[in-house]
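To keep things clear, I will list the structure first and then write my remarks on it.
Apart from one protein chain that is not included, each protein chain of the complex appears where it belongs.
Order of writing sets the chain letters: A and B. Residues in each chain are counted from 1.
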Amino acid sequence: MAKFKIVVSFLLLAFSFSAFSQSEKWLVTADNAKKNNPLTINPKNMAVGKNVFMRSCKACHGINADGKGRTQSPNLIADEFQKQTDGAIFFKVFTGKNKMPSFKAKLKEEEIWSVVNYLRVLVNPSAVPPAVDIKLEVSADDAAKSITAFVLTADSAKLPLQDVDVHFFIKRYFGLMRIAELINNTGKDGKVTVNIPEKIIGDSLGNITVIAKIENNFLYNDTEVSLTKLWATPLTTGDETFNQRSLWGARDKSPLWLLFMANGIILGVWAVIIFVIYNIFRIKKAGKIFIK
Amino acid sequence: MLAAYLIKVTLHRIALSTIPELQHKILRLLNLIYHRQIIKKMEEKEKDKSRRKFLLDFSALGLGSLVASSLLTESCNKIGPGPGKKITLLNSKNELVEVDSLYISTLNKNLSPTHNSEGRKGLPGKKFVLVVDLAKCKNARKCMDKCASVHQLRPDQFHLNVLVMKDSEEAAPYFFPKHCQHCDNPPCVKVCPVDATFKRSDGIVLIDNERCIGCRFCIAACPYSARSFNWFEPKDAEKYKDVPYNIELNVPQKKGTVTKCSFSADCLREGKLPYCVSACPNEVYYFGNVYEDTVTNGTTGETVSFSDLIAKNAGYRLMEELGTAPSIYYLPPKDRAKMPEKDDLNI
Partner (left out) sequence: MADLYRKEEQVKKELLRELYTDLTRPLAGYSRSGKIWIGFLLLLIAVGTIMYVRQLKIGLGVTDMRDIASWGLYISDFVFFVAVSLVGSLISAILKLSNINWATPLTRIAEIIAVAALFSALAIIVVDMGRPDRLLNIFVYGRLQSPIVWDIIVVNSYLVISLLLLYLPLIPDIALLRKNMGHKPRWQQRMYKILSVGWQGTEEQFKILNLSITSLMILIVPVALSIHTVTSWLFASTLRPGWDSTLFGPYFVAGAFMVGAAAVVIVMYIVRGQYKYQEYITNYHFDMMGKLLVLTSLIYLYFNINEYLVPAYKMKSAEGEHILGLFVGDYSLMFWFVQLCGMLVPILLMIFKPFRKPKPLMIIAVFIVIGAFFKRYLIVVPTQLHPFLPIQNYPASYHHYSPTFSECSITLGGIAFVALVITLFIKFFPIIPIWETAHEKGISNETINN
């Protein structure tokens, strides 16, 4: 009976707990809610916000932050969400709850504040000016294995542009591998240089394709440039080992010792069997001679 | 009879290395003749061009390559007058297309979108690896749902099963997505009597449901319990009756044969991430080419160095002591105290 009671109370507990967690409001203390956003809304911060959102939030909340991601999640552009203070949103991203992971360890505080700003801009698109085209050029330094992006205005003046965020990637089979930082802003000369990391594996010759991109930027339209360089370690495969004879190999790759042993035994046994069957015919023949 | 079989088997052994090549050549020859005949027939009948183009497209996909000689004459004879009923086919992009049965009457039952011998080879210059970050898995089960739907599995069949693991009495539990480990020393492939399950050069262990005899030795041999059997007529068997078999997607399922995780080989051929990897909302899965030393996260799309990821997070493989050399690495489930509530544990 005692056991039964324990089971029942446990079930009740589990049930109430689950019911509770479904309807419970995510309470944020006044202190946290009152926290002020230290960042102003400017293009530089916004780029950080959008980049972080695209990397860490998009999967669940959807590319438009409307909650239509891979899993059921709150709509971040709904009024109900947007009426919260910046501090409350920051607190929730920082601590996490249930399905919402904590980003305490994954993001810097400024990055979280940038995301908050980005969410504000999403419902207020007129806050940012329309994006314009720009020109992106790349040059490579073979000795240093470095790549320089040069950002200019798209008009005939070709003025170098400062503080433009350029992304650098190396092309891989399933996607682009980021090199350098998440944010690489151009200098006064409109240039930013990054080094190719060591130990990069290219194709069978050692070629890699490096891509420079402008994306997730509020002032400029997306653009990308790529170049292929013989900078990497050539790709080596394990095909030689794979093609060796082995126990898990296909039938035409059975180990030689197995082939010889098995066939030897089969031949030996069946030679005797055939000899005995032949003997039956010999017995028959011997009988016929007797009759004559 | 028995002796004849044994002699045949022995002969097979002797001529082992040459026979597959020979077979392949004969098949290619037959294929060539076959297509010529079809095209000739088509021209005679002066069918409209779009339809002909469709058929040619199919042959370009290598659809016709599996045809045996007996089938040749049969299929040619079957091209009769007038349009037949519409038949649903799976094309190389995994889209279902409707085709007039007149043109594909016997093709559809014997040919697969990816040529069987092509599907057995593996993608050149690649060896696939999956990294599962156990610290991130929250049992959302989006991967399982996606897997079951694309592979047409019954609810009690798993290519991918998210387990709740508890290593000892005191240890905290954690979620553990369990796939086929695609071992480099696969115990299941070793024991297959007919080469139905096999390992490709890109590391993937696949099964050919059109060759499997259903002995289930591979299920018995697998230490990870990763394989499943079609004990009954598969789910929606009637619906997919006329869909040709795709060895890389492992569908349609066939009654009386074994089915297993294929690392979504059909996606990989197109440079896409596996179904489960790209369905995960929690950044659990990284998938990539180990020769390139990079893996891509299915949730964030971030591509990182495989060796760095493993080194920094103490990646390990499941039951290393068995010597199976799996292709899946696990990142330890740190922070496992943050398990979701009990009601989420649908054990």
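The rule we apply is simple: a contact is a pair of C-beta atoms (placed from the backbone, for glycine too) under 8 Å apart; a residue touches a chain by one contact, two chains touch by 3 or more.
Note that the structure is a prediction, hence the values are computed from the model and not measured.
Novice: Given the contact definition stated above, which residue among A:A143, A:A157 or A:V272 touches the chain not shown here?
Specialist: Here the residue in touch with the unshown chain is A:V272.
Novice: Spell out, residue by residue, where the missing chain touches subunit B.
Specialist: Contact residues on subunit B toward the absent chain are 2-3, 5-6, 8-9, 12-13, 156-158, 161-165, 178, 187, 190-196, 211-217, 219-221, 223-225, 227-233, 255-258, 319, 322, 324, 346-347.
Novice: Residue-wise, where is subunit A in contact with the chain that is not depicted?
Specialist: Its contact residues with the unshown chain are 247-251, 254-255, 258-259, 262, 266, 269-270, 272-273, 275-277, 279-284, 286-288, 290-291.
Assume only the chains that are shown with their structure count from here on.
Novice: So how far apart, in whole Å, are subunit A and subunit B when each is placed at the average of its C-alpha atoms?
Specialist: Taking the average C-alpha coordinate of subunit A and of subunit B, the gap between them is 22 Å.
Novice: Give the list of subunit A residues in touch with subunit B in this complex.
Specialist: Interface residues on subunit A, with respect to subunit B: 14, 17-18, 21, 55-56, 58-60, 69-71, 98-99, 101, 169, 172-178, 199, 201, 203-204, 235-239, 242-243, 247-252, 254, 259, 262-263, 266-267, 270.
Novice: Can you check the complex and tell me which residues of subunit B touch subunit A?
Specialist: That would be residues 3, 6, 10, 13-14, 16-17, 19-20, 124-127, 136, 138, 140, 142, 185-186, 189-190, 195, 198-199, 201, 271-273, 279-283, 287-289, 291-296, 299-305, 340-343 of subunit B.
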